[in-house]
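The other protein chains are all here in position, but one chain of the complex has been omitted.
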Amino acid sequence: MSAWLLLIAWVWPLLLVWPASGVRFRQDWGTAASALSPRPSALPWVALGPVPALAAALLVPVGTELPLPWLFLGTHLALDATAQVYLAFTALVWLAAGVYAALGERGGPPEAPTARSGRFDVLFLLSMAGNFWLIVGADLFSFYAGFAMMGIAAYGLVVHDGSPSALWAGKVYLVMALLGEVALFAGLVMLASETGTTRPGTGEVTALSNATIALLLLGLGVKAGLVPLHLWLPLAHPAAPVPASAVLSGTMIKVALLGWLRFLPVGELALPGWGHWLALAGLGTMTLALPVGLVQRDPKVILAYSSIAKMGLMMTVLGLVLVEPALAPMGVAGIVFYAAQHGLAKGGLFLGVGLRKHAGPAGSMTQALILGVLVFLALALAGAPFTSGAAAKYDLKPVLDAAEWTWIGAVIAVTAVGTVLLMARFIWVSWRLQPHAEPDWLWPVAAWGLLAALVALFPFAIAFGKPEAWLSNGLPLGIGVGIAAAVALIAALQPKLFAPFVGLIPPGDLLALVMPLLRAVKAMGEVFLEDLGRVWGRLKGIALAAFERVFGTPAGDVERELRQWPVAGALWVGISALLLLLLLGAQAPGGG
Amino acid sequence: MLTAQFLYGGAGLVLFALGLWSFLVHEPLLRKIIALNITGAGVFHVLIAIAYRGDVAPPDPVPHALVLTGIVVAVSATALALMLGARLQDAEEEDRRR
Amino acid sequence: MTSMTRARRAARSAERNRDLSLLVAVLLALLGAALTVVYFMALQAGAAPRLADLAYERLPGTGVQNPVTAVLLNYRAYDTLMELAVLLAALLGIWSLGPAAPGFQRSGAVLAGMVSWVVPLLIVTGGYLLWVGGYAPGGAFQAGALLGAAGVIVRLAGDPRAGLPGEAAQRWLLVAGVLVFTLVGLGLMVFGAGFLTYPPKIAKWLILAIEMAATVAIGVALAAAYVGGRPPGPQARPTAEDEDALSATEPAAENTPAPSP
Amino acid sequence: MTDPLVLCIALPLVGAMLVTALPRWSVRLGIVSALATAGAAVALTAAVWQQGTLHLILGGWDAQLAIALRADGLATALVLMANLVGLGISVYATGYFHDRLRVRSFWPLWLLLWAALNGLFLAGDLFNLYVMLELLGIAAAALGALTGNRDAVAANLRYLLVGLLGSISYLLGVALLYTAHGTLDLGLLAQRIAAAPELFAVNAAAMALMVAGLALKAALFPLHFWLPPAHANAPAPVSAALSALVVKAAFYLILRLWLDLFWPITGMAAAMLPALLGAVAVLWGSWRALRAERLKLLAAYSTVAQIGYLFLFLPLLTATPPGPARDDLLAALLLMAVTHGFAKAGFFLAAGLVQTNAGHDRIDDLGGTAQRLPATTFAIALSGSALIGLPPSGSFIGKWLLMQGAIATGQWWWVIVVTTGSLLASAYVFRVLSRAFGLEPTPLKFITDARAEVPALTLALISVAVLGLASGPLWTLLGLSAAGSGTGGGV
């Protein structure tokens, strides 16, 4: 019976869409300014959304399958170990964000009194449903459907507050998401064609062409923030309202990894070329994201870059696993757990930023507590010993060590230092935030606290018997904290020294380079089209003029001449004679 | 016998051609109507010519009957054409007066 | 300006018509020549007796002795029937064009005297020709033509109706030919002989009856045609009780004006 | 014993006499005659359907001496068409003419015309055909001038003269044939012509004279010059009769001569001439119709074009060996002629209604009227689609088989003519119809004047629905094997 939970997990949020939308049918329809309720529903529907999913993650045994051949293009819901972990942390992050959204986001800024409306809740639930669906769906249709549903609905979350920056971020997000989706679509089509199955990941994904792999990497790479496909990420995550940012960074970008794990022949086939390429891309992602993140002002942007960097780390590991299939069992588990811990921590961080902004007045006990938890979460993210970060990273170690590139460990270490610095920067910025106190923060704080607690418990859950795991990663942390302290000291003494660096690179980094290029292409296209239009217009003008000349002039009676008897008579006699000649001519020579 | 038929009928053909020519070339209605009657007369000549079977045998009555019928038809048509012409003339005069 | 162009166009058209006239002449000359040759060939074709022998052979059964009348009213009676219809159609067409022009002025005494002599003579001659048509040249057409000529003379003498009766009677006289002809034909058909198939015994009388009706019809038609329009007289005036029931139901809405009298 | 063959001719004749003699009763007598005549035509059709070709020698004499009436499938189909159309025109005319004098002139002439039509279709004798042609021409010209206005009189005087010219030319041809072959009976003459190939020059000359004379009457381009003014200026019921029936009669005669009488001496070259002229007629007539300013002029030019189509069949018939394919062509030719008869009559009747309602028939100013009279506009639309040759009209099937024949005989260029003509036809038909969709007030009911609209609508409907969906009987009537062309399939 519990198998049906797999279905309910993602159908349930969809069912909540209607009550959450706040649409009311009234007699005075149309006379009111808006048919949609300006306020969200009084009941916390969005918070209830993830409950079945969480239940499924906890209650449904691994290996459960629920084939629904009539649904969509043949749906096959299943829960394997990876999916279970994914479902668990995803549901948790959504739950926390949902509670935050439903019970925390009241009012909003004065210029936009309907900050959270029925619309937000609807889109939130849709994204949520998509996210769950793609996790529990073992067939690629479910994955793609959930992926698309999640991606499209998330656009609404990104642009929710309607500010120009949000709209811009939304545009970039949407364009890139769509690009990713079509690439993924193409990749999946080819995958289906080449493997002959729509349910890969069970030993059938073996014979993939390079194009397929490239398309899959590209398509999901956008979601994953693979440099240079990450452009949307630092724009969109900060622009979205806090709960949306939390799920965007905490869960949504993770699905790219899930997709790769499912669709690429992980552990089955050695793909040295693609593996190395992916590993390098991951490293590149990390090395780009960390420095750029360091110079940002907005804590959410910093968190976004941190997410990019972490995704880079996981991509690197995945790449290495692709190179050496033997590493797969360990690598996959590592990636999954790392994703889970990062999801929880990053979700917590984003929510924390929101709480830092609104929960309680500055200097209050609450704020102090919040700041404290933020520091803990930041440490977790940076992989400090005893935190989930360290435990998760420990699982990645063997893979990194086994890599044929010996220098990779050093690079990872450097990036670990970078991460620490980035987190330090984050704490620094957060600390300096000026909170605007708003009422009713009890439930969000509680939910957030739960998330933080889970992060704290994480290492015990996954590495209970491996205390060495808790202690790992101390060195980079030390170096990082050291550097951070030094920088902080210098900054305190010489505030001007670092000022030029802050905000040096705008969020979305490479976008600044791409945009002029796009504009130039557009301008050229316009010029070309204009010329084309002019030529077309002229041709049309000529045709119209000719038409007018013929039909504009009165028809007159052109047969007047024909009715002149000599004319008509000559024609008649001529035709008679011709007919006679033709008749005679046909007969005469042959004698008929 | 053949010669007589040929000469008489040939004359009819000449009349036919002349009548046609006059009909097609001359504008006035009356001339046209007369020309048509001449054309008709030409055809009747041909018919009468072939009715002739020499001085001993009585002529073929069929072409004669045809000619009689043809004449009545021609008269009728001529009458109507003349009246139409007259009516047209009236109308044109009316137009001119207006 | 426009008149100048019109004049120039007229001149051009006249010139062209002249050229075309020449062309027509040449073509017709050639056609005439060709036809003459063809006609010669046709004469030589050897069809010489054509229908003559047969017509004479069957003559005894026709009810008349004159072969031409036999052809007209027996062998090819159908043609003759239709030809009467042609005449009637032409007259109806003439009538449809409007009322007759007023007649000529009353004749003087001399002419009137001559008319009073000639007309009866013509009528009597017509009657004779009709009768004689049975066995000698003559017949309904000739007789009708004489009657028509009488009408013409009367009209010339100043009677606007050409001596014909009023319109209603005229109508009956006009249709008499075709009506009798057709009814005889149909009657024969009903009685089993076939349309216009005269039983030899009564053929003579049937033909005579038809011929008489035809003579009257032809004479009246020719005379009426000469009058050149609907007969003048009181009946031509529309009166209230004369209105046709069907045509009175709706107001006149035709776009063209009725022919002015 | 009553013979429908005779009744078809005698009844309208008697009717004409009665309406002439009893002018006060002309409408009532006229409509009774029309009904009786149409009934006779139906009876004739039934008889031919059952017994095949009917043949009747009037007077009971030898075939050559007397006049024969003959009703084969071709003639019967045209008679049936003419009489049904005639009936429709008659019903329509009861409501059309309001001037008493005109009512009295119309009915006798119309019934005479009708008799002449039936007589012409059923005649089996060359000279009798001449008489019929003259009766037809005189009655038609007289009817055409019935409105009495100047244009009408001038146009119909021209028409009369053209008709006389054509008849005389025809008569000389008859005289030549009689000279050479000594008979006037169509059947006998056909045998003799076939038996005397050495006389081909005589036959050719006769044929040239007769066909050229008839081509004048049939308004084959460029000899159509008289038609547009004559048909456009006549009263609507007369226009309908002239365009739908009278012109068709002349064409019928050409076809008869061509196929029955002179078939042995005609060749491809001779057939190409009328077909080429027909092709030009299709294009020119349609173009002029498109450019016409008045509705009835449009219809008249459309007739020019439609007659052109019929001539396109001649080279195809020549090139196709006897067999099902040729049968199909013949039937298609007939189908097109018949469809055009119904459609054009419906069109003219409807156009007359529009004219009566609007007080004019300038196409550009017809908007409101066309919209006020839905049934009339519908009739124009239906007959218009038959003129274009859209399915499911009879002319669609006709054009289909025409094109099929053209492609099959390798004369593909006619396909271009047909398609271009159809396009132009759609342009002129829809030029009218587009006026019906304006912003004028909405009509509240479909039919406003049943006596006038129902005949128009019925005729149009026959041309579209009946002939387009059930043309099979035509094949049966023609006595052709209904197996259809080509490779088996079909039914």
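To keep things simple, chains are lettered A, B, C and D as they appear, and every chain counts its residues starting from 1.
Note that in this section a residue touches a chain if its C-beta (ideal position, glycine included) is under 8 Å from a C-beta of that chain, and two chains touch if they have at least 3 such contacts.
Definition applied: contacts and distances are computed from a predicted model.
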Quiz item: The chain dropped from view, which UniProt name applies: "Alpha-ketoacid dehydrogenase subunit beta", "Proton-conducting membrane transporter", "Formate hydrogenlyase subunit 4" or "Putative cytochrome c oxidase subunit II"?
Solution: "Proton-conducting membrane transporter"
Exercise. Please work out which displayed chains the absent chain touches and list them by label.
Key: A, D
Exercise. Determine which one of A:Pro69, A:Pro164, A:Pro495 or A:Gly556 touches the chain that has been left out.
Key: A:Pro69
Exercise. Check each of A:Met190, A:Leu477 or A:Leu582 against the chain that is not shown and name the one that touches it.
Key: A:Met190
Exercise. List the residues of subunit D that touch the chain left out of this view.
Key: 324, 328, 331, 335, 371, 374, 378, 381, 385, 388, 390-392, 396-397, 399-401, 403-404, 407-408, 415, 419, 422-423, 426-427, 430, 433-434, 437-447, 468-472, 474-475, 480-491
Exercise. Name, in rising order, the residues on subunit A that touch the hidden chain in the full complex.
Key: 21, 23, 25-27, 29-31, 33-36, 69-74, 119, 141, 144-145, 148-149, 152, 156, 159, 162, 174, 178-179, 181-183, 185-186, 189-190, 192-193, 211
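Following the convention adopted for this analysis, only the chains that are shown with their structure count from here on.
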Exercise. Take the average of all CA coordinates in subunit A, do the same for subunit D, and state the distance between these two points in whole angstrom.
Key: 75
Quiz prompt | Rounded Å distance, subunit A centre to subunit B centre (Cα mean) | solution = 100
Quiz item: For subunit B and subunit D, what's the span in angstrom between their mean Cα positions?
Solution: 28
Quiz prompt | Per-residue overlap in subunit D, given as positions that touch at least 2 other chains | solution = 65, 127, 131, 134, 138, 141-142, 145, 148-149, 153, 165, 172, 176, 178-179, 201, 205
Practice problem: Name the residues of subunit A that each touch 2 or more other chains. | Solution: 566, 568-570, 572-573, 576-577, 580
Practice problem: Write out the stretch or stretches of subunit A touching subunit D in their complex. | Solution: 551, 554-555, 558-559, 562-563, 568, 571-572, 575-580, 582-587, 591-592
Exercise. In the complex, go through subunit B and note every residue touching subunit C.
Key: 2, 5-6, 9-10, 13-14, 16-17, 20-21, 24-25, 46, 50-51, 53, 57-62, 64-66, 68-69, 71-73, 75-77, 79-80, 83-84, 86-87, 94
Quiz item: What part of subunit C is in contact with subunit A in the complex they form?
Solution: 13, 16-17, 20-21, 23-24, 27-28, 30-31, 34
